[in-house]
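Only a single protein chain was left out; the remaining protein chains are all shown in position.
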Amino acid sequence: MKVVGARIPRYDGTAHVTGRTTYVDDVRVPGTLWTKALRSPHHHAAITKLDTSKAEAMEGVHAVITWKDVPLLEYGHLAALGIPADEPLLAKDEVRYLGQPIALVAAENEDLAAEAVSRIEVGFEERPALFDVRQAFDAEAPEIHHEGNWYKHFEEEMDRRQIRKGDIKWAFDNADTIVQGVYRPAAIEHAPIETQVCQVVPEANGRLTIYSCTQALYFSMGVVAAHLQVPLNKLKVVGGTTGGGFGGKVDTATETMCSLLAMKSGRPVKWRWTREEEFLCSSTRAPWHMEIADAVTKDGWILGRKMLTLHDSGAYSRFSPYGLTKHSFHHTGAYTIPNLEFDGYVVYTNRTPTTAMRGFGVTSVSFAVETHMSRIADVLGLDPIEIRLKNANRIGDTSPNGIVYTDPSTVLTIQTMAETTGHELPADYRTMTSEPRSGDLLPEHLVAQLGNPEEH
Amino acid sequence: MNLTVNGVTHEIDSSPLTPLLDVLREELGITGAKAGCHQGGCGACTVLIDGEPRRSCLMPVGYADGGEIMTVEGLGTLDDLSPIQQAFIHHYAAQCGFCTSGMLLAGQAYIDHGGTDDEEAIQNALAGHVCRCTGYSKIIDAVAATARGDSFDLTETAVGKHTTMATGGAE
Partner (left out) sequence: MAKHRGKGIAAIEYPTGMNQNGDPSQAWIKVKPDGRVDVFAGTADIGNGSKTIQTQIVAETIGVPYDWVTYDNSNTDSSPMCTGTFASRATFVAGMAALKAAQEVKVKLLEIAGKELEIDPSDLEIIDGEVIAKGAPQTKMSVADVAGAATFGHGELITGTGAQLKPYSTIIDSESGAVDLPPHSAISYASCAAEIEVDDETGQVRILRLQQCYDVGRAINPTQVEGQIEGGAMMGLGLGVLENCYPYYPGVEHRGGMFGSYLAPGMEDMPQIDTIMIENPSADGPYGAKGIGEMANNPQPPAIAAAVHDAIGVWITELPITPERVLRALEAKEAGTSEPRRKGKLVVFDEELSVNAVSSGGMRFEVPA
């Protein structure tokens, strides 16, 4: 009996339909405390005062934590990729986004925890906030990140992600038409039906059992270990069953915060985000600002592309440099464009830090370049399917940063879609393949970019 | 007060204003109904009270006094899955599973009230339930199939009604 390729029912299907699947919020440990957070009410402010004594003094409150309780306050989740830490687990001297966590309370029940949060005395001095990535580079823009308003640690400390290929000037000089457009997809929420939730149990042998909804058990374990400065075997992450993630349950800080509360109180601690917190305080998909200028010929060849991307990272870096890099590697979409000038910036704004979401980095560029392709077809009066087939990646073509395509199926998927939608293609387009370019499909301007697929 | 859940009567300590969802999950340890939003907006907390779908997150438990509550646990068990549960398995109507108990109960109520396999009617009946994983398509298929009285092969999932498989690449 063949198993791969078979329509086997879900491994956990019966558990799902009988309500027996255990999510983090279903775990029951006697003596568990509930958690509430003090969050910044301001987009950008200095913290002038933080006094948790009245909260700590409350009956039924077992632990309050602030930045002082964190052994390593700032840890870069992608430090291994060279992205330096820039974000405190809990705010220390300032807050940079509305909703930023400042202090956490663990108490006997949710109401008590919320009451204790309201008794934390905190003072702020508001600062001007920056929300528009297009203005972040201006001299008069408020400086909202200690390293300036955009990330400056790409390779060799470059302040942008850069792709260069061929001769962009040649492309624009030789174009018949130059089509320019601006593309701005919005920040959206992951909005899984299960909100962010974590429960940490301090064990008798000094270990911490962390029940987590993380999409990445070992990744989250590493983050906790780094902040707490403990070896991995002090922690046991229990999970593997998440009620939806879509990229929003990777840069989670709940595990670390609950661990600190559990250690301080000696009791199991649980933090379940409200849906409001999930919508207003959880990291989002990034908004992107992309400007494209394509040098095109009247018969539909894209000779060159100049592109500027401003990636709205929100208040801190998180995964943004990684996402922008991925974006840059794919900024030609499914097409072969031989001359490229791409510049992308990770820009800070005073909004909730943005993070990975389904398609991270490429969803944005797909929207921009595909809409732009449709526009080009319209401007030139060409068939939108034919222009795509002509420029589509073929075996031996190279990507923006020089990787050789060995087996692209752009031609196949487009032809299939044309057939499905009843779009009649001329014979020469109907019979196109992904085989290496030759003849009419290999104009002079595409020769230099060719690579050897055997060498990959 | 007393609360009858899935045919069993429990004596409740929580105050009458406590949301029914919290009583079920925290006091009684019946965790099938989920806390998706506590705002009445997602449907994951749905239970049936006297056969009617209700948002347990918004309902003070005192309001349910005297009513027959059914949670997903009352629909069927591993050894005795109800048709709609079988349908959800066969049609792959659950991915992460978090919205599933609400969908099942709302679907069951729809069928119990005479609902047919009309897709628009099913969409209408389940409109207030949010799912982020499935795109709803297979949930509708599962409810429709149950309404039709289909029987379900639990060893294999169904081909999507608008799916074609093709093989491409080098011939």
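By letter and in written order, the chains are A and B; residue numbering begins at 1 in each of them.
FYI, a residue touches a chain if its C-beta (ideal position, glycine included) is under 8 Å from a C-beta of that chain, and two chains touch if they have at least 3 such contacts.
Keep in mind it's a predicted model, so treat the numbers as computed, not measured.
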Self-check item: Selected from A:Pro101, A:Pro268, A:Pro287 or A:Gly300 as touching the chain missing from the view
Solution: A:Pro287
Self-check item: Candidates A:Thr48, A:Ser118, A:Ser374 or A:Asn452 - the one touching the absent chain
Solution: A:Ser374
Self-check item: Touching residue (missing chain; options A:Lys68, A:Arg164 or A:Arg430)
Solution: A:Arg164
Quiz item: For the chain left off this view, which of A:Thr242, A:Ser265 or A:Ser317 is in contact with it?
Solution: A:Thr242
Practice problem: Considering the whole complex rather than only what is displayed, give the residues of chain B touching the chain that is not shown. | Solution: 37, 39, 41-42, 92, 95-98, 123-124, 126-130, 132-140, 157-160, 162-169
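In the analysis below, only the chains that are shown with their structure count from here on.
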Quiz item: Hey, which residues of chain A end up touching chain B in the complex?
Solution: 6-10, 12-23, 25-26, 28, 190-195, 242-244, 246, 272, 274-276, 407, 409, 412, 416
Quiz item: Can you list the chain B residues touching chain A in their complex?
Solution: 25, 29, 31-39, 41-42, 44, 71-73, 75-78, 81, 85, 88-90, 92, 94-101, 104, 130-133, 154-159, 166, 168-169
